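With one protein chain removed, the remaining protein chains of the complex are shown where they sit.
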Amino acid sequence: MNAVAPCKFKASDYKSGTKPVWCPGCGDFHVFLGLIKAVAALGIRPEEIAVISGIGCSSRIPAYLNCYGFHGLHGRALPLATGLKVARPDLTVIAAGGDGDGFSIGGNHLIHACRRNVDLTYIVMDNEVYGMTKGQPSPTTAPDWDSKLAPGGSGIPPFHPLVVALASGANFVARAFSGDTKGTTKIVADAITHPGFSFVQILSPCVTFRPDQRNWKNKVHPAPVATTTDPAQAARRVMTDDGFNIGVLYKGSRESYAQTVEPNARSDRDLDEEFFV
Amino acid sequence: MTAQAGSKDSFSVALFGKGGAGVVTAGEMLLAAAAQCGLYGLIIRAVGPQIRGGEAAALVRLGKVPVDCLDDRFDLLLGIGWKHAERLLPEISIDADSVVVTDPAQESVPESVLVSGAEIRELNMKELAETVSGGRANMVALGYVAALAGIPQDAIFQAIEKKLGHKGRDAVDISVEAAMLGFSKAEDLAPAEVADSGAKERWMISGNHATGLGALRGGIRFAAAYPITPATEVLEWLAPRLHDAGGTLSQAEDELASINMAIGASFGGVPSLTATSGPGLSLMIEGLGLAVCAEVPVVVVNVMRAGPSTGIPTKPEQSDFNAAIYGMHGDAPHIVVAPNSVSDCVYTTQWAVHLAEAMQVPVIVLSDQFLGQANVIADPIPAISFFTKRKLAEEVADDFERYAVTADGVSPMPIPGTPGGQYTADGLEHSRKATPSGTAADHTAQLDKRAGKIDSFDYGQHWAEIEGSGELAIVTWGSTTSMVREAMQRLPDKISENLKLIALRLLLPARPNEMAAALDGTKRVMVIEQNHTGQLYRFLRAWYDLPADVDTLHRPGPSVFRPGEIATKIEAWCSE
Partner (left out) sequence: MNKSTENYSQHFTLAELLVHALVIELEAVQSYIDLTDQMRESGNDDVADLFEKMSKLEAEHADKIREKAGDMELPELAPWEFRWSGLEPPENIDLAGVHYLMTPHQALSLALENELSAMSFFDAIAHDCTDKRVRELAKEFADDERQHVAWMKDWLAKYPEPDADWDYDPDPPAAID
């Protein structure tokens, strides 16, 4: 993304004015900022963007945007977004949600969305907790994190969503940090413009249930290596990094999901024809 | 008008064989040949538990008038062999008037068959087949059976050509020669005189394909697909044809994905559909609730199989009624329709698309395995136009309200891309402006809107098929309808003249006014359906005023009703 987009829109053009329900201090405020700055910089008309989400704090985001949105079912943002984009390829479709929504109940859909490689962008605001339901471990929570539902910690290690995305065929994989608005804006803009399924994990601290994440701003750092086009290399890096590398980690060149055969226009009579004896 | 039992108007033949014998192919060729002669007919496949190599039976019924169900009995049962026949024979009822054809070189006729008193004839199918290099016993059987059915040789040859032509000249010639041998053995026997010379145009179509056709005609241009027996054929038929029509079918990873994909596509303005069976419907229930709340049109076809849970995947039942009607949590008004014949699968599915789009609501179409996988010879199904048009918000003013409470309850929907129409569709309860709301006023207003739009809609005559008149009424739905119709025709005049049939097509919402009119003057009602707990019966009791005297005939699958058992029940009922 080198060229400067003509500034037809300001970031504020993408705000619906609805006041977010997020706790003051929530990282999602800055993710929101990064998202609207990105689409403003890209000059995409607000009515041609659809933001699709599941359930959770992060999934409330569509209502705060002056775009079309769908606040759908827990874990099901990706199939909603997929159906929409396949039926309406002219739209810019962005799926969004949290780590519980996306990696737990939505885990299966993540794998297949990566496989399918429909041209859309998936933003997961990862705060390593189920925030909306008041603090349960999520698939990215450390095994020793104490909570009411899992006293003493779940004992189950987190998984590597970026590695799974790479193994499943995602065409663009990145990690960002909500406190780095400039970096997030660039990464999101890159993700949107890159064809195919773009997956961005944005570390976004939960001020209410994970106050320990206040020090994330000191732990994040730009990835020490350049973006790779080799998914296996990217997977190894992500699987062995400290979890705080930010940047575009992988850019692939898969073709976006499309029909594999040309349509063969048939008339209504043709359809009937096959049934005549 | 449907075929009458035991008359020259109807001829039922069952072909039985083990895996690899090709009885289903033979049965399909028989049906196709019958169609060539201008006959009507129907074929059902019954299979054993194996994926390959298991026993199979082709159950064929031919008639001079449209055939929509199986007869009580079979005129002819032919076994290429009898291995494991006991697994399928319970579905093949024969009696002293039937003819059983057996191959002396194969297993001997099962005891249950002998006990029927049917006439046993020997036909050395294996030996005859072996006289033709590459010849198969099922073709010998086909020729023999066709002769007995009064179907001319030419029709059989055409059917073989059509089915095997792609395999090359030799394959066709071999099969024709084998069939000729079968024919020649039957020449001295009186044919059943079913053949009709009037060659009119006919269609051969299955319920699943008819469903697909109705969907396309109705304007569906997106389908999400997850395979499940017995619904997969709806989706496989649609896949290339939707694509050719400028639409898309996308395979989903599970039914949770397929319902959500369909809703997403519909939110984008494209009429959308998915098809499944009971287990899939259960997974889709949450998604359907989302479509109800967010007011997004979507059609879900449920080709019902015997339940509960995994149930009997290859057998029909009408036991998903409750799931379709009551499955969603919350107060979630929606629409449920049911086709009542294979041909009706076209119209009812098309109507479902129309209703979904007109009212921005999910519509569940309850088909079943019997309809879905039966192949019938029918009159061509003409296209009709339901004026399917979603109410769109194309010009959006500043004070636009996506969920405005309008007179008919349907509020214009802006399609993504429409400037100024931006809103967030939501499963959360919402205000008129589509913002999340938990207030009593908004909840009540939206509940009233979503219920009102469905209740106040004019469904016209399509809500039910009402035939006949009298003080006695039979209420039924779905595939059972054709069995009831035929049963009613067998009844003595003094009963049938006082008997009305109400075959519901619209199951939900309830139509108290229309039903009251239909039941005007009715003193006794019988409800007939194929499930264990009388699901429609209970629903009728909950939603409609019925006369004091209500009886019910309900039993579960796996066997479908036969007209005879229904006629017997009605006669007994009438003599009470």
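Order as written gives the chain letters A and B; numbering starts at 1 within each chain.
By our rule, contacts are C-beta pairs under 8 Å (C-beta built on N, C-alpha and C of every residue); 3 or more make two chains touch, one makes a residue touch a chain.
Source: prediction; values computed, not measured.
Asker: For the chain omitted from this view, which of the shown chains does it touch?
Answerer: A
Asker: Consider the whole complex, including the chain that is not shown, and state which of A:207, A:249 or A:277 touches that chain.
Answerer: Touches the omitted chain: A:207.
Asker: One chain isn't shown here. Among A:38, A:78, A:191 or A:249, which residue touches it?
Answerer: Answering carefully, the residue with contact to the hidden chain is A:38.
Asker: Could you tell which one of A:217, A:236 or A:254 touches the chain left off the display?
Answerer: Residue touching the absent chain, from the options given: A:217.
Asker: Kindly note down the residues of chain A that lie in touch with the hidden chain.
Answerer: These residues of chain A touch the chain that is not shown: 1, 4-7, 11-12, 19-21, 23-27, 29-30, 37-38, 41, 55-57, 59-60, 132-134, 177-183, 185-186, 189, 205, 207-209, 214, 217-218, 221-222.
Please note the rule applied: only the chains that are shown with their structure count from here on.
Asker: Using mean CA coordinates as chain centres, what's the gap between chain A and chain B in Å?
Answerer: Averaging C-alpha atoms per chain gives centres 42 Å apart.
Asker: So in the complex, which bits of chain B are touching chain A?
Answerer: Residues of chain B touching chain A: 32, 35-36, 201-205, 209, 213, 216-217, 221-222, 224, 240-241, 243-246, 248, 250, 252-254, 256-258, 260-270, 272, 286-287, 290, 294, 377, 380-381, 383, 414, 416-428, 435-436.
Asker: Quick one: which bits of chain A touch chain B in the complex? Just the residue numbers, please.
Answerer: It comes out as residues 16, 18, 45-48, 50-52, 62-63, 66-73, 75-76, 78-88, 90-91, 108-109, 111-112, 116, 259, 261, 263-266, 268, 271-272, 275-277.
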